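With one protein chain removed, the remaining protein chains of the complex are shown where they sit.
Order as written gives the chain letters A and B; numbering starts at 1 within each chain.
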Amino acid sequence: MKIEGSWKLAAPRETVFRQLMDPRFLARSLPGCEKLDPLPDGSYQATLKIGVGAMKGTYQGRVEIVDALPPESFRIKVEGKGAGGFVKGEGKISLTAENGETLLNYTGEAQVGGVIASVGQRMIQAAARQIVDQFFAAFSRTLLPSPASSTPSGGAGSPAS
Amino acid sequence: MIPEPFEYHAPHSLAEATRLASELGEQAKLLAGGHSLLPMMKLRLAAPRHVIDLGHLQELRYIREAEEKIEIGALATHFQIESSALLNEKCPLLADTAREIGDPQVRNRGTLGGSLAHADPAGDWPAAMLALDAELQAVSAQGERWIAARDFFVGLMSTALAPGEILATIRVPTLPARSGDAYFKFRHPASGFAVVGAAVRVKLSEAGHIEQVAIGVTGVGAKAYRAADVERELVGKSPTARRLVEAAAHAADGVEPNADLFASAEYRHHLAAVYVRQALERALEKARA
Partner (left out) sequence: MSVKLLGERIKRKEDPRLIQGRGHYVDDLPLCNMLYLAFVRSPHAHAQIKSIQLEEARKMPGVGAIYTGKDLDGRLGLIPCAAGIEGLKIPDHPCLALGRVRYVGEPVAVVVANNRYQAADAAAKVEVDYNALPAVVDMDRAVAPSSPLVHESLGDNMAFVAKLEGGDWKAVEADASVKVLKQRLVNQRLAPLSMETRGVVASYSPGEDTLTVWSSTQIPHLLKTQLAVMTGTDEARVRVIAPEVGGAFGSKLNVYAEEGVACFVSRQFGQPVKWIESRRENLMATIHGRDQIDDLEIYYRPDGKVVGLKCRILADLGAYHQLLTPAIPTLTALMILGSYNIPAVFVETKGLFTNKMATDAYRGAGRPEATYIIERVMDLVALELKLDPVEIRLKNFPPPGKDIVLATGVSYDTDNYQKTLKKVLTLSSYKKLRREQARLRKKGKYLGIGLSTYVEICAMGPSSRMPAGGWESGTVRVEPTGKVTVLSGTSPHGQGEETSFAQIVAEELGVPYDDVTVYHGDTNQVPMGIGTFGSRTTAVGGTAIYLATQRIKRKMARLAAHKLGVKPGEMVFRDGKVEREDGSKSMKFAEVVGEAYFAKQLPSGVEPGLVENFVFEPPNYTYPFGAHVAVVEVDGETGEVSLRNYYAVDDCGRILNPMLVDGQIHGGLAQGIGQALWEEHVYDENGQLLTGTLMDCAVPKAHQLCWFETANTETRTPVNPLGVKGVGEAGTIGSTPAIVNAVIDALQPFGARHLDMPLKPEKVWRILKQGPAQAA
């Protein structure tokens, strides 16, 4: 499954990059984040209670940030599993400065297995999009006091199929 | 296909149900007809600690006329709606939509409120609710509030209902004079869900122009929506065949269509235009009759 999209964030690129690297901000932004502990190798161990509607499950996993090029881009690797199955993904996030604000582009590839893959194919793409949107909405609230100032950038703020 | 263990509650009044819902908050799920929640629980994709079974709330099973409107209890089954003489006469869109849902077994168990609260992106009811500008009453231990249909559907399987709130009543306007409605649906061959569903209510002026038109579309995006661009193209205009085709082409404008094994985004986009146009044609035909 491919996930891609973009968000406009009302903060300078450096701030956005710094906060994306900061586990405290990430923990506050990740939907259903119950735990985000740094590991000695620089990755994080995470527990997320994640899902859509009544379909929620707890996933244990690892998040790793690699190839960080401040303040331009980094890659993120995610691996998790729970009762609903497993998710494995890798994505690239790049930041472009735009008049003191930041345009964030993300693109990634996720592999989903287990029950969610075999029963949820009709919704999985939309669910992924919704969860990513939730993350960025929450993350943009950590950037500024006013949550209204950050919005998905039009139709681009969603995964392509 | 066996759910995780859960605590089962069977309140006998709405007051008792709201008290339970408020006490248990996010740990609880409400059970109505059970056609969506139970399969998810059996697949262990949903594992609520508590299930509050609303099945005993006879007080939410009514369909009644109230002034210019019709009120439907959230636990009215699809079959009740399909077979209601009142709805068939005064709000046929609901009866027509109910007829398109699943099969007789599903319609005998499934409820309007349960389906709306679940907000499946391919559910049938949201389209009709949007086309009718329905109002939805949420009741909680703290009181009640009315939510407009267009504010109710928030996202994929997500609604404006807060934890502790119970959808109790659905209120829809009766069909005015010179009006018609229709629900057209492309059924998924396996699930019977809407690959695309278009619900239309249209009112003609005495001169035969479109005075009001409301179009709800389900199955296309992550949530049901009003095809506002199509409506805009039509209001105040004479509904010629060509205009309908041109307007309906905007049925999925601004929406990122779902894609799955059965239908790509492009095909869904196309189907939306076809089904919106067909529903419009039928609704207009009824309005003229």
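In the analysis below, a residue touches a chain if its C-beta (ideal position, glycine included) is under 8 Å from a C-beta of that chain, and two chains touch if they have at least 3 such contacts.
All figures in this text were calculated on a predicted structure; none of them were measured in a lab.
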- Absent-chain contact - pick from B:75, B:172 or B:263: B:263
- Note on the structure: Sole touch to the unshown chain from A:112, A:126 or A:143: residue A:112
- Listed residues B:2, B:66 or B:289, member touching the removed chain: B:2
- In terms of residues, what is the contact footprint of the unshown chain on chain B? 1-2, 4-5, 39, 43-44, 186, 188-191, 193, 260-264, 267, 270-271, 274
- Task: Over the whole complex, note the residues of chain A touching the chain we left out.
- Result: 83, 85-86, 88, 111-115, 117-119, 121-122
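Note that only the chains that are shown with their structure count from here on.
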- Item | Where chain A and chain B are represented by their mean Cα positions, the distance between them in whole Å | 31
- Residue ranges of chain A touching chain B (in the complex, touch as defined): 51-57, 83-84, 115-116, 119-123, 125-127, 129-130, 155, 158, 161
- Task: Report the residues of chain B in contact with chain A in the complex, numbered from low to high.
- Result: 29, 36-37, 40, 43-48, 118-119, 121-122, 155-158, 221-222, 254, 256, 258-262, 264-265
